[in-house]
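Take this structure, written in structure tokens, and hold onto it; I'll ask about it next.
Excluded from the complex is one protein chain; the other protein chains are retained at their positions.
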């Protein structure tokens, strides 16, 4: 992390992500003004060197013009916050939405702010709770000038070129992608790429989870399955006699394998802590980007069976197929007199 | 139903399917010898005119040579019954397996019986509890002579040519398919076609069930969804304000629609009886054919995403994705600090 | 078909569907005023007894007030036609959109016309080229009064109660669903149900097509597959030695089977005419409803893996996964030095 020009940045939203962004920025010499309704979060960062604002007004006052404001908020509260904030801003100020907004909202927001001369930059931010140390991957959308002006900030937040080995086939010398941030295109392009990133994440997670689950159930032949007209018996139980240590499989896959990845690192960690994952119920949330990725694929006529299946799987995990399943059982009852089985 | 030559047939297995086959055969003038370990089922059919056997020995004795034996048994007990039975049979006797055996077992069984001159015919039988009145669709495998000899029996069991309107484009005058039974090929071919029939059935059922479920949830905009970082809000609730009578939709689809089908007839009936299907839990069994269809598609390199998804959906309905889902939640917890949500 | 009250109806759009609707209406005593830019189609129906209009103005003039206008147009031209038409209509006139409009457009159109007192009814119409004889399944949305007034027309167009056997479990005596038409709810509800109907249609078609394809490829073991590091050999070729007559399988499934359906009737017809379907390339179009069904499922959080897979399959059939596939090959090349294989 080397910052050409330390900048001042205002951060609204001091949840895990926002707070860590501020910390990473301050470590690299940037000055941060912070604001959040949660006083404790505010004081915490103040102690660490940030300037705390007591209100939106105070926040805007404490920023040097042209102001740079970063919003790190749940998708649902971005719009009302932006509406309040924009009323206080001046021409040539810039707002960055670093959260998980739908890219179509970015297009609308940029249009909404343009007449007042306020720049709007959408920035998809990946890295989760580990980003403070590891750096965040940034996918950015907006006008060229507005984005370029924030480069020092982006460069600090991103992991930096040294974090992984260079791509051997890469010959172009320009571009910021090797540093971990990318201006993807006009308004919305950043969140579009981040949205799809999360769709890819859904698919990769599902591939890993399904695979480990198949390995866990390699002992299927050791358990007697009920034999009746309603249940398919396992034809070759002798082929499913393995009791494999799934946690160790995840650990070994971290090194040298084709599937080595951060997600495998994480699942190895989770399994090392709790091999049976007893503390989880298996109700898997989805928080928007996966759905939007599917909608985009459908609109664009791009077949995306894997990403779509990963989304569907999460719906199933939450029991949302219940009426469908009842209909299936009802049909089976109608044509075959099949009764449902318990368990 | 017109029978050229009344025949004698022995039936082993007097469950719903076996008993109704006997009834349909007797109605059409065939003579039936019946056997089952369940004495009540035996006596019931005896009252209706069948000859009841008290043991396998007695059963074999009561059949005229060359004997015709039909097995209508759960897949799991076919082999042991066949082993006992075959020991009592003579050359030129014929055994029909009318159940849901795996076609690969048919190939093995035909080979097992051939040296003793016993014919083996595999016959996939579709029609469920309604077959007594509606007739059964028969998909048959085996040697030409053995199958041909049983034509009078097949013709009686099948629905007959008049049951639906002729196919306009059909010009060939020969073939038994218009009567509802088909000799599909050598040993195993009958159960192969029946297996795939059930795979198709899984897919069609799923399509109907998913569609009706989407219609049922057209009221999604009327319910408030929790808004937090873990849950995608419904962007346009105003587009999901319909409370549609799903039972009536199924009823109207029965007539003139492209999806009109026996399965839609059945689901309309189920919904007419119980619009919320409260008596079902939604644990959908699968009894072998769907799985085997998927295995065949994979072996043949035929993409079958719909049939495969229908099978997967049934697994999901029974909670079999639990460890996969826990792994997904665990990964989300690792990278995002996302906690699982209740409900 | 019995019509309580013959009515006058104006039809705009005399393609296959529109023309046959007019014919079916006139057969049952209704009077029809017809309009289309295609003069030939216009004259044809005039010869059959309809009143032909020479312009939209003329069309509107020839209708008795309050007017009943049915639009049977490609989705893309409904809005401009409606805009022109509405300018000529009077309060209490009714417009029915019988095409395949997106239900969200219906909501907007009804709102657009309401201030002028013009009623808007959306009517999903299923039945295709066979509807003239078979009747059309109608799924209707709109205000109660506007829909009720058109009942005589709907009743004529629909197949009628006698077209299939009554649903045994149905106890309610009211409702029009048994006649083949249904008022599903307020504006858009008709096209919503029709949209999902088509989604179900996609899924059912795919199930049938996949199944027959698996049966066709039951001869996989008869063909030698290349054996090299890039190709999985067929492990048990002896299990795939069947050459099954797919056309006859479709024919036999028409009778007594669980999958018996209009779609199986149709595929049996197509295969009877051309067993190899040589005239088709296999590029399968999708015309909107399938996509919209998927979008609705995603929005409603309803898992619909089968319908979604059927849509994806159509995209794949048109080669739309090409860049995805190139990426896969490129990755294989990178990690394994795998070269793509021709053919």
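Before moving on, here are some points about what is shown:
Labels for the chains are A, B and C, by order of writing; each one numbers its residues from 1.
Here is the rule we go by: a residue touches a chain if its C-beta (ideal position, glycine included) is under 8 Å from a C-beta of that chain, and two chains touch if they have at least 3 such contacts.
As the structure is a prediction and not an experimental result, all values here were calculated from the model.
Of B:189, B:258, B:271 or B:284, it is B:258 that touches the chain left out of the display. Only one of the listed residues, C:102, C:120, C:154 or C:192, touches the absent chain: C:102. Only one residue from A:253, A:280 or A:335 touches the chain missing from this view: A:253. Note on the undisplayed chain: of the listed residues A:62, A:235 or A:283, the one touching it is A:235. By the touch rule set out above, chain B reaches the unshown chain at residues 258, 291, 294-295, 298-299, 301-305, 308-309, 311-313, 315-316, 318, 320-321, 324, 335. Touching residues on chain C toward the chain that is not drawn are 16, 74-76, 102, 128-130, 205-206, 208-210, 212-213, 216-217, 227-233, 235, 262-263, 266-267, 269-271, 274, 277, 280-288, 291, 305, 309, 313-314, 316-317, 321-338, 340-343. Although one chain is not shown, part of chain A still touches it, namely residues 103-104, 107, 126-128, 131, 134-139, 158-160, 163-165, 167-172, 175-182, 184-186, 188-189, 192-193, 196-204, 206-208, 210-215, 217-218, 220, 234-236, 238-245, 248-249, 251-265, 268-270, 272-273, 293, 296-297, 299-310, 312-313, 316.
As a working rule, only the chains that are shown with their structure count from here on.
Note: the chain lying farthest from chain B is A, by mean C-alpha position.
Chains B-C form the pair with the most C-beta pairs in contact. At the interface between chain B and chain C, over half of the residue numbers appear on both sides, which makes the contact a same-residue one. Between chain A and chain B the centroid-to-centroid distance comes to 44 Å (mean Cα coordinates, whole Å).
The distance from the centre of chain A to the centre of chain C, each centre being the mean of the chain's C-alpha atoms, comes to 39 Å. Looking at chain A, residues 291, 305, 309, 313, 316, 321, 324, 335 sit in touch with two or more other chains.
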